[in-house]
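To start, I am sharing the structure in question, which I have written as structure tokens.
Only one protein chain is missing; all other protein chains are in place.
Showing chain A:
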Amino acid sequence: MSPDATSARPAIGASIPRVDGPLKVSGRATYSSDHHFPGLLYAVPVGATVARGEVASIDDSAAAAMPGVRKVYTRANLGTFYKPGKSGTIDESRPPFEDDTVHYYGQYVALVVADTFEQATAAARAVKVDYRNVVAPDVRMQLTAEENQTTDSERGQVDAALASAPVTVDQTYTTPPETHNPIELHASVAVWDGKAFTLYETTQSIMNHRAVMAQMLGVPKENVRIVTEFLGSGFGGKLWPWPHALLAAAAARDLGKPVKLVVTRQMMFHNVGHRTNTQQRVRLGANHDGKLIALRQDFIYRTSRIDDSKEDCGEVTAFLYSTPNLKVTSARARRDIAPNTAMRGPGAVPGLFAIESAMDELALALKIDPVELRLRNEPEIDESLGIPFSSRHMKECLTRGAERFGWARRNPAIGSMRHDGVVLGWGMAACAWMAQRLDAEVSLLLNADGSVRVASGTQDIGTGTYTMLAQMVAHDLGVPIERIQVVIGDSALPPGPLSGGSMVTGSLVPAVAQAAAGAVKQLLDTAAGHGPFAGAKAGQLAFTEGRVHLRSGTPADGVPFADILKQARLAHVEGKGKSRNTFGDKEAKKFSMHSYGAHFVEVTWEPAIARLRVSRVVTAIDAGRILNPLTGRNQIEGAIAMGVGMALFEDTHYEPLHGKAINSNLADYIMTTHADMPDVDVLFLDYPDTKLNALGARGIGEIGLAGVAPAIANAVHHATGVRARDLPVKIEDLLASHVV
């Protein structure tokens, strides 16, 4: 095996197409609901049609008698689930069928299992549920601070500083409930062999899923195997287990047959979480020169009655800008709505809408350019923790992004810029997102056939983890991508990180490097003293681009590693690697580690027909070293699409009488279409953050969405004069524009 052209190319920083791309575009990638087994049965849940009340009785006699129906489960016959305890993370901690209380519209109250999906669907509709003590639900979007009021960050004397500030902004901003709509529906295919479960799940965290399922199903962890080979994305909605997975597993165990349960699109608006709505009051105080002297953010987030996932709108507030006085407080308001969960950039994304809109309002009040205002408030250190940044290039994001966009040509007067008969609005916003590592273990095999196998119990949610892992191995070993087999998506593998918080890539780097080094050491130990290296000690050998050779010689004089293994009659040598998380790492805590960015947005406004479109976006991203600009750009472009939806379209509408998310389909829940996509230009600064890992790579799944919505809203203001403080910006808001 001679080093070929491919291996000579650097694997890191190369625009390598997804290694799983051909499988996906040819329909051969096996998604969870694609799994099928002999005798497989189909489960369809019955959802409550009230949002607050109790189940009085369930009559399943008609359903049970329908063709193909195997069993109808209710509280009376499903058996008990254990509570999750501290087994792992779950955002709907109430086990399904726990009691007769209905806490939200659509809550599962029964389950039908039948031979076909159609039979189960028909029978589920025939289950008659009567309710008692039904109360009109409270699904109001207006929030008041009702409980869990806390101060999340504080420095200086913010109220005194606000009172004496020469220029202030004091506004309240709201973001609506957004529902995750990945193209792949949530699904579980549960197989019980009499002793152990194999569960094919749509999860962003197979390891957490295993831990929680083992606890709630009452079996040892080693008797639960979770498989998630491919995900049609999740956006946070698939981070934690949801009740349907427990129902499918319990039915499979009871019936002794494999059971498939696919959550419908309608159910996905109630039963698998959503990004909750927020209400944020932001107060800024500044000197006339634009220097911030006070920043106060008081936010309220809505939760269900039964769980309390915090939408932490202050996620990035405390370190974003330099200000001596700052306070971030939070509070909760409960409503009769299903449990909420994380959505891409949780907390920071709605939080930045408020902060970055307020900064735009401050810039206007001060008559200072919005980019310049941010440059004047760039901090030297993380002022909330008093520690240095590991790698922060916000100023460069602002200046280079502005340059690429042509920001210098911006006329700040509202409605003043026109092109081809339409009004242009230019707006911008800055953004930040955390950069952390999770624990990760990796196994790496050098195989006797010349291939390399890398394995970790993580999963690829569509962001490119298969490709990233292959690139890391190619980088560490110098072997071509084509010879690297990536195995993930199975909880039987060494435990890997969850796919959330943009942490997978950064977490895997150290573990892969360690595993590669370990495998090479084994290989060199094997080679030393035998065959061509009969007279050599391991320390005199080296491994370069797949070949073992004398350190004193060249790779060309050496031997392919496959030959070494064949001669030693070894199938493989294995290296193991382990990354430690940053959350408990004293070294990591010496630095404030985040990604940064700046979005520049152009909207077009046609006053005659009240038509607003996003036409152009330039995004400058400081997310460490970019391992693969192709998949990296794809992440940012997708995030921009989502940001356009957040700014202009997405809004889960809880119907006031029944508490139902009534626009629970893709025609009525409006999201960005291709026709809505602006021209997107992504600029990666590409500064390695070596405090996070040796490659300096951070994750980039979320930073692209943070800040898009306020950049659009700020552009809308520039075009129309309408300040949108409540998302999404709607036509009815824009009709108030005086720009003609």
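Everything below uses one rule, namely that a contact is a pair of C-beta atoms (placed from the backbone, for glycine too) under 8 Å apart; a residue touches a chain by one contact, two chains touch by 3 or more; residues count from 1.
Everything below uses one rule, namely that contacts and distances are computed from a predicted model.
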Check: For the chain omitted from this view, which of "Phenylacetate-CoA oxygenase subunit PaaC", "Transketolase", "Secreted protein" or "Xanthine dehydrogenase family protein subunit M" is its UniProt protein name?
Finding: "Xanthine dehydrogenase family protein subunit M"
Margin query: From the list A:A29, A:L255, A:A331 or A:A610, pick the residue that touches the absent chain.
Written below: A:A610
Next item on the list: Against the chain that's been left off, what residues of chain A make contact? List them.
Entry: 49, 118, 121-122, 125, 608-611, 613, 648-649, 653, 655-658, 660, 662-663, 667-668, 670, 672-676, 730-732, 735
